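Apart from one protein chain that is not included, each protein chain of the complex appears where it belongs.
Presenting subunit A:
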Amino acid sequence: MARLSRRRLLGLASAGTAALAAGGLSGCGSEVSLSSDPHELVLWLWNRSASPELLAESARGIPGTDFRLRADYIGTTFDTKLRTSLAAGAYIPDLTNINSNNSLYFPAEDQFLDLYELGAAELERDFYPWKWSLGETPTGRFCFFPLDIGPTGFFYRQDIFERAGLPSEPDEVSAATRTWDEWIELGEKLRRDADAGMVQTAAQLFNQFLNASPERYFDTADRPLYEQEGSAVRQAWDLAVRAVQTGVVTGASSTTDQNAAWVSGRTAGQVEGAWWSEIVVDTAPETAGSWRIAQQPGPPGNSGGSFVAVPRTCKNPEAAFAWIRWAQSPQMQARTFNDVQLFPSTPESFELGVMESSDFFGDQDPLEFFSEAAQTVPTTFISTHESKVGAFRTELGLVSNGSKEPERAWEDAVTEVNRVLRKRGVL
C-alpha cells in the first residue's frame, strides 16, 4: 500500500472541502422548487394525511396531465419547516398539506394561489359548506382545499353507563343530554354510581364547546369577542368550570394518564372528532365493542381536519389542481377513508356504498353517525389570532388542579390574552 504522505492527505482534505463548498454554493442558488425534474410535482405531508395507495398511483402519473407526483413525508414541526421554506423562497413544495391550523397562514396568504382562479368554484357543491368556508381567507381567496373533517360526537362506554344505571343506548343518551345542563347532571350520576368521568380535562371540554359554536374568539374582522356579555368563550368557560366543580372531569392531563384512564374506564367518555375512533382503537383495543357514540348537547362541532394548498411558486398550478381535483373527488376520498380512515369532506362519498365501517362500536355504525353529524356542523370563522389565546386553557388548568378561583382565573386569562394581543399588534 502506498504510504499516505502528509501532502497527499492535505490534498485529499482540500479536495473534499472544495467539493463541500461547491455543493453548498450550488444549493444557495435560486432553486425555488424542490425537484429539478420538470414533470415532477412535490407534495409535502405528514404521516397518515393522505392515502399511500393513491400516492403510489399519482407517482406513476396524475390523470389527465403529463406530470407525476412525488410525496415527501415531512414529519414533526411541519409548520416550522414549511414556513422556513416559504420565508427563504427556496425549496418550496409544489403542493402542501396544511393541518386544521390553516388560519395560521392567513397573514401569509399571498404565498399561496387562489384556487378559485384555477376553477375550484365548480367543485364547491361537492363539499360540506362549513368545511369549504374554512378554506377561504378573510379576503375571500380560496387557498386551502378541503381534505378530511372531524365532525364531533360524545363517545362513551356503554358498559360503564349500564353499570351506573344510566341510559346506555346511543338514542337514549342523546335524548337524555339535549342540553349541557342535562349532560352535567348525567355526569354527576356517573361520578356517583360508577366513579368515572365524562371527559378527561376541562380544557378539552372548553375546546369542544367552541368547536360546535358559530361564534368563537374573534369576529371576521379579527376583533375579540370573548369580553362581551354572554360570549361563546365565556359560556364555554362556565361549562368547563362547572364540569370541574361537579367532578364530571377526570382531570388526567398527561397523555399517559389519559390513556390509562380510558383503558381502565376511569374516564368513560370523550367529546371529539370522528378520527378519535382510530385513537381509541389503538389505545384501548380491549374495550372493543363497549364504546358507543351519542350526540353531544347542541349541534355537533368540528375538531381537526386538514387542507391542501398550492404555493405560488408551484411549477404547474393547473397540473397541481388537476391532482387535487382527482384525489379529493368523492370516490377517491372514500378510498382514502378505507386506506387511512381520513373522514371524507364530500357527503357523496358516503352514498357510494364502498366505505368500510368499523365494528369497534358494536352494532352502531360510526360512519352513519358522523356523516349525519357532519351535515349540521355550524359554519364559523377561525381567526389567525386564535393561536394567541392559550391563556384561557392555561388558567382552566389552574382551576382544575384547584390552585385558582374560577373568577380570578377568568380575569387573569383575559388580561394575559389582551397583553399578548397588544404585543402582537392586534389590539
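Here is the rule we go by: a contact is a pair of C-beta atoms (placed from the backbone, for glycine too) under 8 Å apart; a residue touches a chain by one contact, two chains touch by 3 or more; residues count from 1.
We adopt the following convention: contacts and distances are computed from a predicted model.
Undergrad: For the chain that is missing from this picture, which UniProt protein name fits: "Formate hydrogenlyase", "Transketolase", "Xanthine dehydrogenase D subunit" or "ABC transporter permease subunit"?
TA: Matching "Formate hydrogenlyase", "Transketolase", "Xanthine dehydrogenase D subunit" or "ABC transporter permease subunit" to the record, the invisible chain is "ABC transporter permease subunit".
Undergrad: Of A:V32, A:A176 or A:A260, which one is in contact with the hidden chain?
TA: A:A260
Undergrad: Determine which one of A:N47, A:T80 or A:T376 touches the chain that has been left out.
TA: That would be A:T80, which touches the missing chain.
Undergrad: Kindly state which of the options A:V173, A:L396 or A:V417 is in contact with the chain not pictured.
TA: A:L396
Undergrad: Determine which one of A:T65, A:Q111 or A:T336 touches the chain that has been left out.
TA: A:Q111
Undergrad: Please give every residue of subunit A in contact with the chain that is not shown.
TA: Residue positions of subunit A that touch the missing chain: 7, 10-11, 13-14, 16-18, 20-21, 24, 77, 79-80, 83-84, 86-87, 104, 107-108, 111, 201, 203-204, 251-257, 260-261, 264, 266, 387-388, 390, 393-394, 396-398, 400-401, 403, 416, 423-425.
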